[in-house]
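The other protein chains are all here in position, but one chain of the complex has been omitted.
Per-chain numbering from 1; labels A and B assigned in written order.
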Amino acid sequence: MTLGYFPGCSLHSGAKEYDLSLRAVLQALGVELTEVRDWSCCGASSAHATNHTLAVALSARNLALAEEQGLAKVMAPCAACFNRLATARHVMAHDEGLATTIRPMLTRPFNNQVEVQNVVALFKGLTEVIAAKMTPLSHLNVACYYGCLLVRPPEVVAFDDPEMPTSMEAVVAATGATPVSWSKRLECCGAGLSLSRTASVVRMGREILADAKAHGAQAVVVACPMCHSNLDLRQAAMQRRGEPLDLPILFLSQLVGMALKLDPEALGLGRHFVSPAALQLAPALIAPQPRASLQG
Amino acid sequence: MSRIGVFVCHCGENIGRTVDCADVAQSLGELPGVVHAADYKYMCSDPGQQLVKQAIADKQLDGVVVAACSPRMHEKTFRRACSNQGMNPYLCEMANIREHCSWIHEDRTKATEKAIALGRAIIEKVKRNQPLQPIRIPIERRALVIGGGIAGIQAALDIADGGGEVVLVEREPSIGGHMSQLSETFPTLDCSQCILTPRMVEAYQHPRIKLMAYSEVDAVSGYIGNFNVKIRHKARSVDDTKCNGCGECQKVCPNKKIPSEFEQGLGRRTAIYVPFPQAVPNIPVIDRQNCALFKGRAKGLKKQACGKCAEVCGRQAVNFDQQDSFTSVKVGAIVVATGYQLYSIAQKQAHELLQGYGEYGYGTIPDVIDGLQFERLASASGPTGGKILRPSDGKEPKKIVFLSCIGSRDPAKGISYCSKICCMYVAKHTMLYRHKVHDGQAFVFYMDIRAAGKGYDEFARRAIEEEGAIYLRGRVSKLERASDVVKVYGTDTLSGENIVIDADLVVLATAMRPQPGIESLAQKLSVSYDAHGFINEAHPKLRPVETNTAGIFVAGACQAPRDIPDSVSMASGAATKVLGLFSNLELEREPTVAVVDEAGCAGCFHCERVCPYGAVEHKDIRDRKGTLIRVVANVNKGVCQGCGTCQATCPSKKVELQGFTDEQIYAAISAL
Partner (left out) sequence: MSASEPVPTHHDPSLSGEINKLTGLNVAACYQCGKCSAGCPMAAEMPRKPHQLLRLVQLNQRQAVLSDSSLWLCLTCETCTSRCPNQVDPARLIDGLRELAFQQDPTLAPLKQRAFHQAFLHQIKSHGRVFELGLVVDYKLKSGALLDDALQAPGMLWRGKLALMPNNIEGKAEVRRIFEACEHVAGEEIPS
């Protein structure tokens, strides 16, 4: 069975390593991905903050494309894309008025039949396969960070317990690493204001990472490119305001890839601002390497 | 030929405005079998009734039709008038030309025509009416009280003091209910045990109260005045006729680590135990799930794994082979007083509609407790001897935070109602805390302070004005465990500020819900309950302690969230209703019940299957020698409610509702 894949804009640029590691890991786990043909941006927060119809329509276009391609399920690794696609699916099913307005804009038949999945749910379903193939990442304590868009609002994303989720921890446990118990795993990191209000975002990120560190985490695992760029790229700024953090931020796919002993380069482990080299898993290979791409 | 009198009422303008009443009287008067017809402004008035009586006397009427309002309004009035004049009351019927005609139509001509048609129909029915006699049933002057909390105890005592017999059934090993767990009670702060224990003992020793603890109602049949109740006595594994409550067995029980239900999990008990020292009856039970001997048996061990309690018992009262046993009692009335439980702070909820509070940790943070747990901490007989010490490390909390409305007024979590008593007990808790931890600070997050009751608002104000509690108006979004405190993220909407408190202990004032199992009990009793499981009263204002089933009453927190004064008033009210019922020697009931034509009944028992009240019984027909020939249906007149379902179902038309036979109904319809 092939799984629809909606990488979203970030995985084609800022979060390239998420895309790389995901493809590598899923190949190793025997999951075939089919990218949604000619997908467009989900609209992200800018669309829904300014025009609800536009927000739903932009995401619905992608669902319609997937449907046209015969995909039953689309996995969106970016939590924001996942949330927007799930919201579009929900609204198109429950708000008949808006659905009637939007359907003609999609210029192709749309029956709202494509299921939307996030990366954590995908890996959760693969824990047994992971556990069978992995070399345990023993002695690695990681904090699972869900952020906001994976679990909320519960009736839309229909994923795990909105206040006490356990899926990501289950995946981490399957890699042999130890998920720490901490308090801020559902707190928002503020990514939506990353450009326009950087100071707020730095404050929020710092609170989250400080809590993870206080609870013994050596690294933070995320399933969202927004969270990642915020917590990784802005970590230097956060440190300027207090204790050092030095917490590598890993995509869930990268952690799984590490347990599967995949080539660190294939996992893009060298692309982070806070280097995971300190985790001493494969030190030589995960030092930063210069590389500029011309095409997204 | 019938001799029927017709009486058309104007009901002031109510009918007269739209219906030409004189015309109706004249038209109906011309029908065959009608010998008298009159109209009058208020037929229900004394002179109006006099017209009816006079006509019965003057014209030897054998039937009366009153064309007026709904029979629900005045059927009784006119039947009584006829009866006073020597006519069988069931020969009098009403044609409803007000609700069914004048109130819903405007066109006078058409309304008048319709009123005539309605009158004609009832006249044809009355021509076929038979004189009927009211049904009389004897009353069993004994009451069953279900639930031995303060409400059940009060009801039992009041009924017994009034001369009735009482069977008091309590499912736990001891009576007392939640009140026995409370430390001191609002609004006067008197010690709960001190006022409750004497009542418990009184109920136990009352010559007219039979206490059946550790027992449950298994089945109920019958009807007002004549209920048959089957009661299951759960096996205590201790013979209550031999045990003298010395307590030696508990001392030797090796399993001392079982979380005590009475202490809300904050204290421990043994496997053979009495729930608390003042328990009534003071007879232990063996908790078979946790007893080494029974666990051994369940595993199939040949050897007896323990048995210390039996060895030490000087009276050979311990009986490991005791089985559940049953008693059947006949009672005339039932009082339901099964009380409440609290909304669970754990993740698992008893009801699928309830969500639980993940944002407060679903009860996983040890220093987040509920109100009853706080009562146990504050209670002199509790697990800490009355010291406020928090569960995680036994430290005295210097900052304590109370959260109101947990589960209550929170439709998102499944409950929209206000639990009514929490505001009061939260205020009480802040005071008890202040009295015990002088240098401590109590905070309360609340939405509204609901303190309507005698002395209640004064009490709540005292907590704030004199006892130093800081009240913050707002809900809390999240509780977080952080090193050795619980971080409370709240808001104070009055100042518009968000408030974060590092609390040492957090107490959740959780919603009051009906007891588990209330639905199945209510179904056994055929009483209705609301969406939350609270027992419905028959009328929210005028019949607050009756249920919709005659002879079954309700008291205390099983009907809605109630505090002790409310529960006790309800219990006394219900007891008065029971005694009122018992003051009659017999009950009189309407004779509109189904009757089976035994000669024609084929014994298919379709009627039995469809009867919603379980009124159809089997009756053996025997010949003179006593040999069984057939089994036919028989309707128990006491149970039948006259709904007519059996009549509509019977394939051979051999069961009929008295007063509403097929013949009567067809005649009425044909006359329309």
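To be clear about the criterion, contacts are C-beta pairs under 8 Å (C-beta built on N, C-alpha and C of every residue); 3 or more make two chains touch, one makes a residue touch a chain.
All values derive from a computational prediction rather than experimental measurement.
**Student:** Based on the whole complex, identify which of B:Gly222, B:Pro281, B:Pro397 or B:Gly490 touches the chain you can't see.
**Tutor:** B:Gly490
**Student:** Which of these, A:His48, A:His90 or A:Lys213, touches the one chain of the complex that we don't see?
**Tutor:** Of the candidates A:His48, A:His90 or A:Lys213, A:His48 is in touch with the missing chain.
**Student:** Under the stated touch rule, tell me which residues of chain A contact the chain that is not displayed.
**Tutor:** Chain A touches the missing chain through residues 9-10, 12-16, 38-41, 43-54, 57-58, 61, 95, 101, 104-105, 107, 147-149, 151-154, 162-163, 186-188, 190-198, 200, 204, 229, 233, 270-273, 288, 290-296.
**Student:** Please output the residues of chain B touching the missing chain, sorted low to high.
**Tutor:** Touch with the absent chain occurs at residues 359, 405, 409-413, 447, 473-478, 489-493, 496, 498-499.
Here, only the chains that are shown with their structure count from here on.
**Student:** Distance between chain A and chain B based on Cα centroids, please, to the nearest Å.
**Tutor:** 53
**Student:** Which of the residues in chain A end up touching chain B in this complex?
**Tutor:** The contact residues of chain A facing chain B are 161-164, 183.
**Student:** Provide the residue numbers of chain B that touch chain A in the complex, in ascending order.
**Tutor:** Against chain A, chain B makes touches at 347, 357-359, 361-362, 480-482, 487.
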